[in-house]
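Heads up, one of the protein chains got dropped from this complex, but the rest are sitting where they should.
Let's look at chain A:
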Amino acid sequence: MKKRFKYVATSLMVGSVLAFTAACGASDEGTGNGNGSQSNGSATESANEENKQLQGEINIDGSSTVYPIMEAVVEEFGMEQPGVKVSVASSGTGGGFKQFIAGTTDISNASREIKDEEKAQLEEAGIDYTELKLANDGLSIVVNKENDWVDHLTVEELKEIWVDSGETKKWSDIRPEWPDEEIKFYSPGTDSGTYDYFNEVILEDSPIVEQATLSEDDNILVQGVAGDKNAIGFFGFAYYVENKDKLKVVPVDGGSGAVEPTHDTVESGEYAPLSRPLYIYVKNESLKNEETYEFVKFVMENAGVLSEDVGYVKLKDEDYEEGLKTIEGLK
């Protein structure tokens, strides 16, 4: 009996460990297969193409807004250069810069410009970097589909609506002819680059209305605005385009007439001041590596088409050419 107890006890203790070791073995096998097909792929490709097959690692982190573009770029790059191990994380613009400062990433995605304090920290860490524009996004102001009173908003009115005044706000406070109903607010979370940009051009560092519902998930904002007649919200252009049937977009008057965010007005910059560029920040030291240089070059050559694919707006062609020139000087 004792022996049986011992047997069972040890087998139980080790059993689960073994189960997972087995799983480990299986995945090792999987890895081997993956590698095999990878090297096969590259062998045939290098035979067909004169492009040199590169090796190496590129680590990317940063904005979750930029992530879909990077995902698309890396997916395409992987077909040309399967030997380069690219990893893309998405810990937010601020989180990405922290990793960039710590020196663990080669490229940092950002949905806003780098802040002065981040610049200072990079300088302290001795990291030289280059800023490249990647694509455009039009921050879209949206209201409920049933909202028939808002035809456009000026930047001043937006500020009046969104800046905290300590009391509840009604639509009639903004323009007297509008209904006497309380406004409901939906905004991206304060950690997001989208919020930072809105803060920069509209709030100007004043606190956002206390009643605002903040969410890191833009789909929640979409649902919130779509479900409440008196709601107003803002988020990236892609989220408006995908939910056009549920939301009404508000043209914004930045001083030269009301402009609705469309593909063309965002690309031309006419939709001001809420058109914002999306950036990548590249470590200059990494650009000296051939694989990183080739990757960044690939980004500049393909970001236009691929950003359109995932719902953003491309830059003007000359902006990409300028980016290519910039990195050429740093090779």
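What we mean here is this: a contact is a pair of C-beta atoms (placed from the backbone, for glycine too) under 8 Å apart; a residue touches a chain by one contact, two chains touch by 3 or more; residues count from 1.
In this text, contacts and distances are computed from a predicted model.
As stated in its UniProt record, the chain not included in the shown complex is "Phosphate transport system permease protein PstA", which appears among "Glycolate oxidase subunit GlcD", "NADH-quinone oxidoreductase subunit K", "Cytochrome c-type biogenesis protein" or "Phosphate transport system permease protein PstA". Although one chain is not drawn, the whole complex shows that of A:S87, A:T154 or A:S206 it is A:S87 that touches it.
Of A:P68, A:G94, A:P251 or A:G269, it is A:P68 that touches the chain left out of the display. Across A:V155, A:V241 or A:L324, the residue that sits in touch with the chain not pictured is A:V241. Of the candidate positions A:T168, A:N219 or A:N284, contact with the hidden chain is made by A:N219.
Residue-level contact of chain A with the missing chain is found at 2, 4-6, 8-9, 12-13, 15-17, 19-21, 23-24, 26-28, 30-31, 34, 38, 59-61, 64, 67-68, 70-72, 74-75, 78, 82, 85-91, 95, 99, 102, 104, 216-219, 236, 238-239, 241-243, 306, 309-311.
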